[in-house]
Structure formats: C-alpha cells, structure tokens
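Missing here: one protein chain of the complex. Every other protein chain is in place.
Moving on to subunit A:
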Amino acid sequence: MDEMIFLEVLEGDSVHERHRLERFPATIGRAYSNDVILDDPKVSPEHLRIERREDGALVVRDVGSHNGTWRVEPWAPLAELELAPDTRVAVGDTVLRFRRRDHAVPGTVITSAVAPRERVFEHARAFPIAMLALIFVSSLETHLGNYGRTDWGELTVAVVTPLTLTLLWAGGWAVASRISRRRFHYRTHATIGSLVLLGAVALPPLVSALGFSLGLGSGLSWLHHATFLSLMGWGLFWHLRYVARWEPARLVRVLVVVTLSFGALSRANDLLGNEPFSTSLDFPRTLLPPAFRMTRAQPVESFFEEMEGLQQQVDALAKEE
C-alpha cells in the first residue's frame, strides 16, 4: 500500500469523519493518546493499531480490546487483517473503512448550466397587476351577482377580503421559503397567491357559464371539481418551487398524487356510491341571457323521453336497499 491512507468513520452509507494517516504505526481508540480518537463507549481506550509488516504491507491489529474487532463482510472476529482498498472493520458500534489515495471517485453530476431566468411572477409589475385584476374581478362578480340596490358595504368586502387573504397567504409561504431557501420571496408568493385567488373567483362562474352554453347537466359538478383541483395543483406547484429544492418533474409527480388523492377523498361519498339521503334536486341552476345559449333546444317529446332513464335510475336505487 501507499505511504498514506485515509481512515473513514462511516455513518450508514456516508462518511462521518475522514482521517489522513501518514505515519505508522498509528493507533486508534477512545483514549486521547491515540492518533485517531473514536467517541464510541464500546471501543476500548487502546483498540487498534495499524502498522507496517516486514513485507511492507499495512495491517490492522487488535491490541487487546475488550469487545473485539470484526471484519464486516463476511462478519467475523479478527485479530489481524491486511488492509486492502475499501476494507471495512467494525469496532464497538463504529464501522471504519480504509481507502487509498488513488481511490477513484465517480464522475461529476451535470446540471443545466443556463443562467437563472426571471419568471413572470418575479417581475416587479406582476404583483400589482395580479392584485388589481383580482380586485377588479372580485368587485365585478359582486356587482353582477347583486340584483338588489347597489350595496357599497358588500363591494368594500369584495375588495378588502381578497387583498387581506392574499397578503396573509403570501406571508405563510414566505416564511417557509425563508426557512428552506434563506430568502422570503414575499412578492413572488403574493403574486402567485393573487393569481390562485383570481382563478378561484373567476373560474367557477366561467365554468357555470360554459355549462349553461353547452347545456351540460350533472357532469358539470365534476367539471367544477376538476377545475378546482387543477387550480389547487397549479398554485401549490408554483409556491413550492420557491420553497422546496426538488426538481420540477419530481414536484409535478408528487403534486399530481397529492391533488388526485385530495380530490378523491373529498368526493369519496360519490365515488363509493354512499349517497346520503337528500330531498334536494341536483341540477345546474345557472341561467344566463338567451345569447349565451349555444346548443339547440330539443323538442318537448324527446325531453320527456329522457324520463325513462331517470325511472331506471331511481328504480335501481329503490332496489339497492
């Protein structure tokens, strides 16, 4: 062996400490008189000694320890062992590995070396634009949804609520970013938060309007659910991009699983067919001006033909119990 070797104290698969040994004999043990000190209570004060044999080979020798020394693969007690590259021995609870100076290391992991690109959320104007859009849409929806006299109190709430919610929401995420990435990214989180809330305010009416235009029936509630889940997944993805250090592909995979599980759990009753008893009528209630209708009206005859399907459905329900 070389003149110089490395002694590695392992912890699992990784190296906990690394010692360079240049002069032999070298001693290993718990006592402070050793060249390498191990803080393992099961290791004797004078435990191992590494020395050069007459033929020039380096050997490790137990110098009369209390608990003994073991070779690791296969596990066997040893008194003396000639060191080969990557030899591992166990003393007490500690595993030691010996490596030579010429140990080959694996190749460098290649990362995309492009310069960091500024995302649209990080743009200085993105936050005010997103926030203004949110406040505008929220007020517009309140205005259109109110068919009584103009209610200024309600409009104020429509402005203040999204503003407050966004700022608090961004605060939570910013703290998480600070903890894991050392930077708050507050404005970025606020922009993402505004966009998520904008989606939450604007998408349901748009989906309902689409449902009305196309004359969709009961499938509409699933469309609403899917929209909500996509929005949730999208928001979590971008918030987490500023918090976690995961690769985007991994984040997407995790979020798809999380979102789908959440979606399935929140609709577990429907999916399992455990429908609670209800006397309510379940069909979409959105009505829009006649110009929004895009599908043709059916003749009365065929509308009432659909009752046969309903009859079969409720007969099946009645038989279930």
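The rule is short, and it goes like this: contacts are C-beta pairs under 8 Å (C-beta built on N, C-alpha and C of every residue); 3 or more make two chains touch, one makes a residue touch a chain; residues count from 1.
Heads up, the rule we're going with is that contacts and distances are computed from a predicted model.
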Listed names "Tetratricopeptide repeat-containing protein", "Trypsin-like peptidase domain-containing protein", "TRAP transporter small permease protein" or "3-isopropylmalate dehydratase large subunit", with the criterion being the UniProt name of the chain not displayed: "Trypsin-like peptidase domain-containing protein"
Among A:P85, A:P204 or A:P284, the residue in touch with the chain that has been omitted: A:P284
Touch criterion as defined above, residue of A:H19, A:H225, A:R267 or A:R293 at the omitted chain: A:R293
Interface with the undisplayed chain - residues on subunit A: 143-149, 212, 215, 217-218, 275, 277-291, 293, 295-300, 303-304, 306-311, 313-315, 317-318, 321
